[in-house]
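Provided herewith is a single structure, encoded as structure tokens, for subsequent inquiry.
Missing here: one protein chain of the complex. Every other protein chain is in place.
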Amino acid sequence: MVARRQGDAAAVKFEIVIGGQAASLTTTGERFEYRREGGPAMERQYSAASAGDGTLSILIDGRSYAVAILGAGEVSVNGRVFRVDVFDPREQRGRRAAAENSGPQAMTAPMPGRVIRVLVVAGQEVAAGEGLIVVEAMKMQNEMKSPRAGRVQAIKTAAGAAVSAGDVLLVIE
Amino acid sequence: MVARRQGDAAAVKFEIVIGGQAASLTTTGERFEYRREGGPAMERQYSAASAGDGTLSILIDGRSYAVAILGAGEVSVNGRVFRVDVFDPREQRGRRAAAENSGPQAMTAPMPGRVIRVLVVAGQEVAAGEGLIVVEAMKMQNEMKSPRAGRVQAIKTAAGAAVSAGDVLLVIE
Amino acid sequence: MFQKVLVANRGEIAVRIVRALREAGVASVAVYSEADRASLAVLMADEAAYLGPAPASESYLRIDKIVDAAKRHGAEAIHPGYGFLSENADFAEACEAARIVFIGPPSAAIRQMGSKTAARKLAISAGAPVVPGTESAIDNLENAKATARDLGYPVLLKASAGGGGKGMRRVDREADLEAAIRDASSEAQRAFQNGEVYLEKLVLEPRHIEIQVLGDRHGHMIHLGERECSIQRRHQKVIEECPSPVMAEHPELRERMGETALRIARAANYSNAGTLEFLVDRDRNFYFLEMNTRLQVEHPVTELVTGLDLVQWQLRIAAGEPLTVRQEDVRWSGSAVECRIYAEDPDQQFLPSPGQIARLTEPAGPGVRLDSGVYEGWTVPLDYDPLLAKLATWAPSRETAIARMRRALSECMIAGIRTNRAFFSEIMDDAEFRAGRLSTAFLDEFFARRKAKAPDLETEAVAALAAVLDQRKPTAKSSIAPTSQWLQDGRETLLR
Partner (left out) sequence: MFQKVLVANRGEIAVRIVRALREAGVASVAVYSEADRASLAVLMADEAAYLGPAPASESYLRIDKIVDAAKRHGAEAIHPGYGFLSENADFAEACEAARIVFIGPPSAAIRQMGSKTAARKLAISAGAPVVPGTESAIDNLENAKATARDLGYPVLLKASAGGGGKGMRRVDREADLEAAIRDASSEAQRAFQNGEVYLEKLVLEPRHIEIQVLGDRHGHMIHLGERECSIQRRHQKVIEECPSPVMAEHPELRERMGETALRIARAANYSNAGTLEFLVDRDRNFYFLEMNTRLQVEHPVTELVTGLDLVQWQLRIAAGEPLTVRQEDVRWSGSAVECRIYAEDPDQQFLPSPGQIARLTEPAGPGVRLDSGVYEGWTVPLDYDPLLAKLATWAPSRETAIARMRRALSECMIAGIRTNRAFFSEIMDDAEFRAGRLSTAFLDEFFARRKAKAPDLETEAVAALAAVLDQRKPTAKSSIAPTSQWLQDGRETLLR
């Protein structure tokens, strides 16, 4: 415990995007200060204990929070799931990128599956909401639509291909 | 699968002590031959697949075995627990040691707990079954007794000490 | 009783049946595709037989391979579970031909009930009320228009070989009829290799209530009451209950529907376990829809309330034993609710979410029953439907069963893939659900009134803190980019 306090004694500030909202968290020993961008600061004393692989028990003023680290930037607190991206103070760029979105846009597969059909060709102009690619998984077909008007810069997959979640399927510019 | 077969293709023989019994197992690709010391050989084709951390599904002629590696040389097969020590062909010594037991004998704590009383002193002659040390855990006191007549060569613990399973508490010669 | 039985299915229902066989002292043979080599069913069964590659068409739908596996392993009977070949009369006949007992109804009953139009005719002949409509498939547009006019719009197009809402279309005006028939027919063709569709009057905001029947091979049949299955998403059941809230207020309805169900089942010379589906309108008129000639996914709520083990009775009945339970012995005690835990993402229009289960915490404790087909470390294949587990709770009253479900859901944690767990917690808190005001329109209305509760600031802060404390840890593989830029329309997800 003592060692831990010493280890964390210096105040460290983290920039965060939580559920799409920018926020910041500053930890000092077993205290932390949390602030939503533009919001008031909340300061708390806490105690954290490991409760098995990827699970934490966090106590704040006697209130008990069971925390599960779900991976891929997801955290569950008392059964409620949050998407949290933590950025090192240094790399502000990363954070803004997560907040905004502009320029050529990579269309990633939202789920693992198989590409059933590609509905556009490279160079084609597409309208917002226009169908681009059909991916199938678990007996369910899903049509991926364009988030905005633009032009298909490149197609990175083909009908019949197996894809993982996050694979870039095509790029809109 | 193919890679796996190649990896195991050469026959490798392992000396084993299972439930105190000496045996040997020879694996060649996805075949194995098992033989209890002095017993007949049993040869089988098998298929093994990982079923999560420390768990295996092994199929032999369509018979399904759910195997859990419990750690500390313990293996559970369809809910039945076996103690298995595997020895590299080279270190025959280790195996014999596990099979026999002679010479000075280290008395290890059979459970984690606290030493309540030490009933003997170094140099003292003890009879087989004579009480040596009392360890307590989970509201239960347990008196450790001497496996054979002999002399207490050394005492490695003291009343009040916390011990882990396997800690050497004293040596009988 | 049998010595050995093969389970011709996968996932949670294969596990359910393997458990029943173990309890009955019968050896079990699981089957598996390449994707299921290390499935929970394979781990738990006494024996396991390989069928083929992952696609169901090459494994779980291959009658020849399954019958062959049963012969090879010396299984005297086959339990088909639900889905796959469970309602395939050819499969039942192939078993009979191979002198293997098919644990289900006679193949003739399967065949008759397999065609919705034939089932309608049978129900009518048995004096059961059906939704007004045609008994026969649409042959030409003009007749269809005439029929629709007689029924009065809105009408519903349904696939004769249908199920799961595929080939189903609501039509509000004659102008839309032709296109709807074309779409429905082609969808039905894709789904069932049979494009036949027919017309029904659309019953507005009905409850979907089904009656469980159980009959032996000696002419004795009983009903085990109803299951309320109104909560559906795209015609897929999501939450089921027993008893139905409407029965609590109107117990005589259970008697009337039970009697009707038995009349229809007897007319089909039915035996073993079966379920008759009905629509119930606001005035508690009920209309026979179709019969499922197999064990239902949602059978646990009936087991929890009646104390009868449906799978055990399926085995005994198939072994020729008499059903020793009389109608008057059946008691409905307390209340049970079931949630179907799917590998899907409620925050992204319920997109499928296959992949590896990085961590799993299962709920337990009083009144909780979990029927799961997965384990920690298991990779959920993308080749099959997304049902991971069924979580059911029982309590003396519906209110406490719901409270217990909320509690159980709060204990359930699945990491690595997305599931609809949290979505169920929202429904358990919904005033309309708690009041038992249910209809097949429930979920659409729920989505409309649903507003995500904002987390209190401290909980959010703890999430941020935990993420910071965890920085070092690696992240799971198969999860979905949060700020995924796709625009999706839930209603579009099943392509037309």
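Going in written order, the chains are labelled A, B and C, and every chain counts its residues from 1.
Everything that follows uses one rule, which is that contacts are C-beta pairs under 8 Å (C-beta built on N, C-alpha and C of every residue); 3 or more make two chains touch, one makes a residue touch a chain.
Quantities reported herein were computed from a predicted structural model and do not represent experimental measurements.
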{"item": "Chain not shown, its touching partners among those shown", "value": "A, B, C"}
{"item": "Missing-partner contacts on chain B, residue numbers", "value": "14, 16, 18-20, 23, 25, 27, 32, 34, 36, 42, 44, 46, 48, 53-54, 56, 58, 60, 63, 65, 67-86, 98, 101, 105, 107-108, 110-114, 128-129, 134, 137-147, 164-166"}
{"item": "Residue numbers in chain C that touch the chain omitted from display", "value": "15-16, 19-20, 22-25, 44, 300, 303, 307-309, 312, 333-334, 361-362, 364-372, 375, 395-396, 400, 403-404, 406-407, 410-411"}
{"item": "Touch list for chain A against the chain that is not drawn", "value": "47, 49-53, 55, 57, 59, 62-64, 66"}
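Keep in mind that, in the parts below, only the chains that are shown with their structure count from here on.
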{"item": "Taking each chain's C-alpha mean as its centre, the one farthest from chain C", "value": "B"}
